[in-house]
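Dropping the structure in here first, questions after.
Below, a portion of the complex is reproduced, with chain positions unchanged.
Letters are used for the chains, namely A, B and C, taken in the order the chains are written, and counting of residues starts over at 1 for each.
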Amino acid sequence: MKKRNLLIMILAMIIFPNIAYAMHIMEGFLPLKWCLIWGIAALPFVIFGLISIKKIVNTDPKLKLLLAFSGAFTFVLSALKLPSVTGSCSHPTGVGLGAILFGPTAMSVLGLIVLFFQALLLAHGGITTLGANTFSMAVVGPITSYLLYRGIKKIGGPQWLAVFLSASVGDLMTYVTTSFQLAVAFPSPTGGVIESLIKFMGIFAITQVPLAISEGLLTVLVLNLLTSY
Amino acid sequence: MKYILQLQDVEYEYPDGTKALKGVSIAVEKGKKIAVLGANGAGKSTLFLHLNGILKPKKGKLFYNGEEVRYDRKSLIQLRKKVGIVFQNPDIQLFAASVEQEVSFGPMNLNLPIPEVKQRVEDSLKSTDTYLLKDKPTHFLSYGQKKRVSIADVLAMDPEIIIFDEPTAYLDPYHIEGIIDIFNALSIKGKTIIVSTHDVELAYSWADYIYIMKEGEIVSSGTPDKVFCDSKLLQIAKLKKPMLVEIYSLLVDRGIIKHQHPPRNMEELRKIL
Amino acid sequence: MPIDRYAYINRLRHVHPGEKIFFAFAMMLLSFIPNIYINIAIIIIIASISILRAGIPLRFYLKLMSLPLTFLFMGIITILFGTSNKPDVFIIYMRIAHIYIGLSKKGVATGILLFSRSLSIVSCLYFISLTTPMPEFMSVLKKMKVPSLLLDLMELIYRFLFVLIETAEQIYISQDSRLGYISFKTALNSLAYLISVLFIKSYTNAEQLYIAMESRCYNGDIRLLENSYKISYTNIAFIAFTVFTLIALVLWTGGYTS
């Protein structure tokens, strides 16, 4: 028993420091076919985002700077150290906070740029996997967060619950999407896509579930503070 | 002699490889007023971040009250309780919505009982003359008020040593005087004060002991009249001579006054003239 | 950010960014050919150019290459193991009730190929990011007709993130010296403060910057001087030679092998 604990601890020490950005599929991991498919899947959202941003920027050029600072803010957010309930450190994804503050349309574009910079400046994620990562982190995540937030507010749920669920479920959906992307690209030769999905979700759950809880808590605190200023 | 804070041969390198400190040693006596002078980028801020253990030296040692700091969690907490830093830009140090909340941040982190926290907040607001701002949101304050609140922030932790990074930068003469009054009041209470500045006039008239830094090294140290007489050294460190010293030497040269001690302030000049 | 620093101080800094990016992309494309030899060849070629020609320190390069290893191991372990009701697809297996769990033969084949391909494409990514400063990458994107709104945003975000990182660092240090990170509870609280201040700062910075840009006659379009680079025919010849050699290597080693 003791030996196993030690083994888990060592494993955790190897995994946790770098796994912080776990939900970015690493460069080169996906086959070419899936790189293209996810790229094409993310494209309409990005184009729609760009068109709607262009409209508002044309009415007021200041908004371009505001958006750019929002993007930089999202990048810096994802580089901060988030204490996790398990005691290890991780990084917030900013998916929920960004969706609530800037809306999912802006997030599709800002998310794409942030993921691009994370790949090139921090070596997290990649260029060939940019489409897949954009789809999960800049499209599915923010849309889930935004809809949940709006939905809970609409049925009269309390603000903190709306924020908490929106941020944590947004995170979880990102991770489920990524697991799905990995599963369809690498179906188990024996048990198919479903088995693969269970395997990927299982192995990433170790890091992603505590992260989602921490991020949910953090987002509640941040939005409370922002409304109190 | 017993020093309250001591750095011994400290070297520090930034992650990108630039050497920020190249073997710095300082020894601070309890209750003294110390000024650290140097041009932008001389390493003053990096030095300060070593004094409360935010940065860990690559080489060299830090002693508090003669005891070597071990850089584990517990001793770091002890050190930071005793050594407080007031940062240069209050806009970055202040983050809470109201002044009272802001100042309570430190004592709350120390896990003190609430009445004690309240007492400390009240005391430190009073001693920085910001008690009336207590309920104001921090972003409504003027720059000078923010500066004073940022000092209250640190006082509320009741440190023995208070470090001020460029406390007078960007303040008008009126607010500078207010800050110096706070320094003096703290000094009377027995606190040790360390100030970094490029204001030679301030350092000359205020400090008991001066360190001059240049490119990560301490190039000179001593009492103000000693340090500021060395024109060559000041030039190397990209600093100016205090005007009073210059005028004093001019007056001595012209035989108007006799050489004795250069005056520390206008009052002293008035006396010797 | 050390990668960004090397992009500006490496010895290939002044090579035409288009050449560097074209080279890296060509190598990325070739890496997708499911052939382990070509992947190993690309890893070696890129590593030697990065370390010997561009002057990236070996230690830093190795550290960078080790960054994605945790993801890679976790991903590959997941692929290696599988379940089945027949034991013959496995190399080693154990039986739980009616199901066999084990190391599948096909999984091992995919895993090895995946490992070498990932590292090979990762080196191509690092080649770009270590030798090409971001603004130059963006000037290439501009030539490729990426929408100017997207590029403007990228350009601005690139500059602002350094400003905000510095602010975040300063706030963090000042909180840390008031013991803001001594427990999970205080850490979460401090971080929430940090993020909200950072958000407000982003907003006010944008306002102030807009005023500063307006004073310089900003009208909504950001137009700046572009660097001009000379195309080097030697470099192009080198790229072509490498591509053909690698293709020949694939044909010689027989296409699909692992």
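Heads up, the rule we're going with is that contacts are C-beta pairs under 8 Å (C-beta built on N, C-alpha and C of every residue); 3 or more make two chains touch, one makes a residue touch a chain.
As the structure is a prediction and not an experimental result, all values here were calculated from the model.
Q: What copy number does each protein chain type have in the complete complex contained in this file?
A: A x1, B x2, C x1
Rule of thumb we're sticking to: only the chains that are shown with their structure count from here on.
Q: Is the chain-to-chain touch network here best called a line, a ring, a star, complete, or other?
A: Topology of touching chains reads as complete, every chain touching all others.
Q: Between A-C and B-C, which chain pair is linked by the larger number of C-beta contacts?
A: Most C-beta pairs in contact, of the two: A-C.
Q: Could you please state the distance in Å, as a whole number, between where the Cα atoms of chain B are centred and where those of chain C are centred?
A: Taking the mean C-alpha position of each chain, the two centres sit 43 Å apart.
Q: Would you mind pulling out the distance in Å between where the CA atoms of chain A average out and where those of chain C do?
A: Here the centre of chain C sits 17 Å away from the centre of chain A.
Q: Give the residues of chain A that touch two or more other chains, as numbers and ranges in rising order.
A: Those would be 225, 229.
Q: Do you know which chain B residues sit against two or more other chains?
A: Within chain B, residues 139 contact more than one other chain.
Q: Under the definition above, what is the set of chain A residues touching chain B in their complex?
A: 225, 228-229
Q: Over in the complex, which chain C residues touch chain A? Could you list them?
A: Residue list for chain C touching chain A: 1, 3-4, 28, 31-32, 64, 67-72, 74-75, 77-79, 81-84, 89, 104, 106-107, 110, 114, 117-122, 125-126, 128-129, 134, 137, 147, 149-150, 152-154, 156-158, 160-161, 163-165, 168, 181, 184, 187-189, 191-196, 198-200, 202-203, 205-207, 209-210, 213, 218-220.
Q: Over in the complex, which chain C residues touch chain B? Could you list them?
A: For chain C paired with chain B, touching residues are 2, 5, 167, 170-171, 173-180, 182, 186, 193-194, 196-197, 200.
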